[in-house]
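Heads up, one of the protein chains got dropped from this complex, but the rest are sitting where they should.
Entry: chain A
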Amino acid sequence: MDEPRSDSVQDASLRVRSAYSQPDSGALEDWQDLDLAHIDRCGPPNLHLTPGTASTRTAFSSPGSHPPAKHSAPSSGQQWQSSPTQTQAPPTFPSQNPPKYLPLPCICLLLLTHRTFKGIPDCWRASAWHAFLSASASASAHNRKSDAELACLYKVYIATPSIYDVQIDLDVPRTVQGHVLFRHRYSGGQRLLFQVLHSISLMFPHIGYVQGMASLVATLLCYYNEESAFIMLVRMFQERHLDRLYEPGFTSLKSIFEDFNSKLSTRKLGKILNSLGIHPSIYLTTWYLTLFNYSVPFHTQLRMWDIFMLLDDPDSLLQATSLALLHSLKHQLVNADFERAMDLLSKRVLIENDDVLMRRVKIELNAIESESIRRKFAIRFDRLRES
């Protein structure tokens, strides 16, 4: 329906890209007119992220309060320093020669999972997320490109037109507008956001650009420079199979919704929502396509992303997180009518205590995993009996 003629696409792409192609200043122009002492901010994305550089990201535009993330152990920063994933500390990612990370040994995975569920200290987040995804990429059976190769590709893509440029340009100025990084039209964070999304649309031409991706890139840009944000999103698409969510026609997404629906329908809350006529697709579309960026406060989203980056089972994790989120709304939902329920589900869910929510995610995840193990054994048992 909106596949314009190719020459006009080329022209429009050129027009849009030239608007964003200002001299490369690494978005520092965003900071020049600010008195940094008086704002609570995230670190400029091109700075090396060492522990302590990136302070709390409360400038991010999410309504509601921003209690600092609570880490149960007072020395969780130190814990992470001695964490099995790191061979050296502190890492200075990104850099020309990214630090080498050991593949995660199985014996430590339990401890690592335990610690990640408690929340990665913010100063370690960029390194940890990168380590998790890199470990998955190097363990992958597919021949994955290295960080350096992806960085080269990124440079090539910047100079290549994309048919999605006009749509990306429409969405860039309305992505996390309240954030200090994204407030200048065509420059600073907006330029980085545009370029990363543009490159992703060329890296995955079968998917292109889909609304919702901007939220992912904006989150990544709070922790990484543009090249690294691109690399991270590529890894998220490939190693966490996020690309399936955005496929044309949304066939995978729809079947994921149906799986979720059949799981939810067995519960009391699911029956209530069904009787109101509220199908999970209504709220899950936003939850999944922005990876909860629209649906919870930013500090909560980061806790969810910690686990998402660590574990290589995105389907179960998305399901567990959504069930936990519904659980936190349960008391309000059971007595709600259609309008009230829709209102609760389409607004940002204010989470009072991230730790409580994450414990619930863990419970749900364990239940899903034991269920699938049970099912596998049942199938094997049936086969044995037949033979």
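Heads up, the rule we're going with is that a contact is a pair of C-beta atoms (placed from the backbone, for glycine too) under 8 Å apart; a residue touches a chain by one contact, two chains touch by 3 or more; residues count from 1.
Please note the rule applied: contacts and distances are computed from a predicted model.
Student: Name the chain not shown, per its UniProt record: "Monothiol glutaredoxin-5, mitochondrial", "Ras-related protein Rab-18", "Tubulin-specific chaperone D" or "P-loop containing nucleoside triphosphate hydrolase protein"?
Tutor: From the listed options "Monothiol glutaredoxin-5, mitochondrial", "Ras-related protein Rab-18", "Tubulin-specific chaperone D" or "P-loop containing nucleoside triphosphate hydrolase protein", the omitted chain resolves to "Ras-related protein Rab-18".
Student: Sort through A:S252, A:S281 or A:S316 and give me the one touching the missing partner chain.
Tutor: Here the residue in touch with the unshown chain is A:S281.
Student: For the chain that's not shown, point to the residue among A:K155, A:K254 or A:K330 touching it.
Tutor: Touches the omitted chain: A:K254.
Student: Write down which of A:Q10, A:Q177, A:Q332 or A:N353 is the residue touching the left-out chain.
Tutor: Counting the whole complex, the residue in contact with the absent chain is A:Q177.
Student: Just one of A:T116, A:Q167, A:Q195 or A:N225 touches the chain that is missing; which is it?
Tutor: Spelled out, the listed residue whose C-beta touches the missing chain is A:Q167.
Student: Using the document's contact rule, name the residues of chain A that touch the chain not shown here.
Tutor: Residues of chain A in touch with the missing chain: 1-2, 4, 61, 167, 170-171, 174-175, 177-178, 208, 210-212, 214, 248-250, 253-254, 257-258, 261, 276-279, 281-282, 285-286, 289-290, 294, 337-339, 342-343, 346.
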